[in-house]
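The complex appears here without one of its protein chains, the remainder shown in place.
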Amino acid sequence: MFSSFRQSMAWLHTWFGLTLGFILMVVFFFGSLSVFDREIDRWSIPESRFEPQVMPSFDEMLLPILRSVEPEVQDYNTNMPLLHDLSQGPMTPRTELPADEFWAYTTHRDPVLIMGVGFLVPQPLDPEGHNHIHGNITIDPRTGKAFPDDQLKIGSRFFYPMHYSLNWNWNRIGIYIVGIAAFIMMAALVSGVIIHRKRFREFFTFRPNKQTQRSVLDLHNLTGMVALPFHFFFTFTGLLIFASFYFFPVTHTQLEPLHDYHEMVEASETGLPHKRAGVPTEIASVDAMVAKAKQRWAEKDMAGEVGFLKITHVDDANSFVSIYRAGSDRVALVGEGMHFNASTGELIREEPPRSAVSEINEFLTGLHLQHFEHWLLRWLYVFGGLVGAICIATGFIFFVEKRKRQHTLQGSSGSQVVDALAVTTVTGMLVATVSMLVANRLLPAEMVGKGYWEQVVFWGSWSVMLLHAFWRSSAVRHMHISPAWREQSILFAVLAIAAVILNWITTGDHLLKTVFHYWPVAGVDLSLLVSSAIAIYAAVYLKKRENVAVNKAIEFSAQKLEASRG
Amino acid sequence: MPNFSSPAWPIASRIFASLVGGYLFTWGLIAITIAALIPLGIEFHDVEMGMLMLGLLIYLSLFLWGMATDKLIWLWLILFGGGVTMTVLASVLQQSFLQGI
Partner (left out) sequence: MVEVVCWIAAIFTTMMGMASLSLSLPNHWRQVTGIETSQPTPSQQNALRIFGYLSLFVSLVLCLAADHPTMAVLVWVMLLALAAKGVAMILTWREHWLKPLLLMFSRTGLN
């Protein structure tokens, strides 16, 4: 069917890239934002604008709070009927479920502390399953005061999930779509290198003054090649993070028996009880265990803070406390786990050094999840992500530029549709993102369901941008540049500046203040201003190019007229 | 009755075989390697993680090969045949191992 290997790769690159590229745009852009998800959280929740804290006293502050947490109504309503065995009696009322698991998590970038409780379903349908109804809470670790439930952490709970699941949670379909898109990204990278391999001779070439088709291809190749290792490794590691649960769940389905057998062997080796004993006991001082763990880390020459703390089988004789070190100084995630008997405070197990395979895996997933503390590398990741976005976007524009003449002559609207979708996923996505930030500052803080309305604004404004892009796209048929590009750039620039000003008005935190006292917010504000300036420049430049295109288009229609006569 | 001589047919068959067949083959390979190496006493999570890393790269290679090859019949035979065989074998191996302990 294909006359050469190279041709087959070109076909793959073009058509798979086109169909899944729109998803990849979203993944790359929100991935770049997720690098600073916690900072965006601070921006959107002004009460949480204070310095990161270490894990506070568990015995005095966290335990009483965890005891007061209730199972979430929604989780209970959805999952309780699925997990509970009705033949053993009616469902246990929501507020009477016993706690089975406590956890608390913090990072070097989190002023707030996230905690949660896993509640046990007393009469489960499947006694072997993970029978938990959850209840989560976010607190201010300085005072122990809880943040309101319905406050949306825009960075870590909306932009970040957008990156890997498109926030489409029905049957996890979003995760699978992103997975397929990521796989195709890897294929597109390999095929891209194959079809453009000759371009390595002019590796550093970008000629903005050539005709659009040529200069766009320059930029596509340049951005694809310079960040090739980044693109490949991030796509690969992104897939790897989800591989064992979603993409190749071999050991959770077909080989589940083998997996369970191994769990059993492991439980007997580690001495960490797999099940509750059914004998109630008290929790000993967790703070003492934390002190022991820290001392042990210091002895191993890796002194550190607690990143993750978990109590399994709460209030049971088999209960144990697991304390993990925050991995802010290296690539791998939390680790060096220490497990203590919860009622005696005795050390049961210290995790041994990792095996080579595990080291590699931790490095690969850690480099993607970036829990480390390294501002330069974070910004370099943002750069990599945005370069990837440029690469994909220029791919669309090249597609349009190469085919629009032919499409127009054939009366096909192909390139018009692609152009409109490109506008939606480039400038439209920017407008939606910044509209959400503006809405966050405009909607009153005490409003019920504020987070929900912020999401409505996000999706709503994105839909409007889609309609606008299609409405304006007829220009492409006449060989013009769609004015939607320019118009949405201007809209974005205005909204971005508005977001910065609104932040100032509603919180009193203006740049002159935050630059010296609070970098997370200053960083978001400055990025908004810089993006706004770039958007204005782009709009001015597009206006110039539109005028050139108009002249060319007049020539083209003269030719067309002649062709139809002749 | 679909029109098998239309130019869309071979391309659809190729994409299906490369994506789905490639996936099945990779699944089978991961499953059989895990099932074969665990009885030899190799650490479970090492095999699992190692095979997931390799598996992704193998799937990618199979997909690219599938998109490029001339021999569509071989593509179907190897990917689906091989995939199913390895998957079934993995289950058999697992069962015989778990029964033996």
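Observations on the structure shown:
The letters A and B name the chains in turn, as written, and every chain counts its residues from 1.
Going forward, a residue touches a chain if its C-beta (ideal position, glycine included) is under 8 Å from a C-beta of that chain, and two chains touch if they have at least 3 such contacts.
Worth saying up front: this structure is predicted, and the values here are computed from it rather than measured.
Touch, as defined at the top, links the missing chain to these shown chains in the whole complex: A.
Touching the chain that is not shown, out of A:L222, A:A293 or A:A549: A:L222 (per the contact rule at the top).
Within the complete assembly, A:Y381 is the residue of A:Y381, A:F470 or A:F556 that touches the hidden chain.
Residue A:P208 is the one among A:P64, A:P208 or A:G449 that touches the chain not shown. Counting over the whole complex, chain A has residues 201-208, 222-223, 225-227, 229-230, 329-332, 363, 367, 372, 374, 376-377, 380-381, 383-384, 387 touching the chain that is not drawn.
One rule holds for everything that comes next: only the chains that are shown with their structure count from here on.
Between chain A and chain B the centroid-to-centroid distance comes to 30 Å (mean Cα coordinates, whole Å).
Interface residues of chain B facing chain A in the complex, by the touch rule stated above, are 10-11, 14, 26-27, 30-31, 34-35, 38, 43-46, 48-50, 52-53, 55-57, 59-60, 63-64, 67-68, 70, 87, 90-91, 94, 97-98, 101. Here chain A touches chain B in the complex through residues 1-2, 5, 8-9, 11-12, 183, 186-187, 190-191, 236, 239-240, 243-244, 247-248, 250-251, 254-255, 257-259, 261-262, 266, 355, 357-358, 360-361, 364, going by the rule given at the top.
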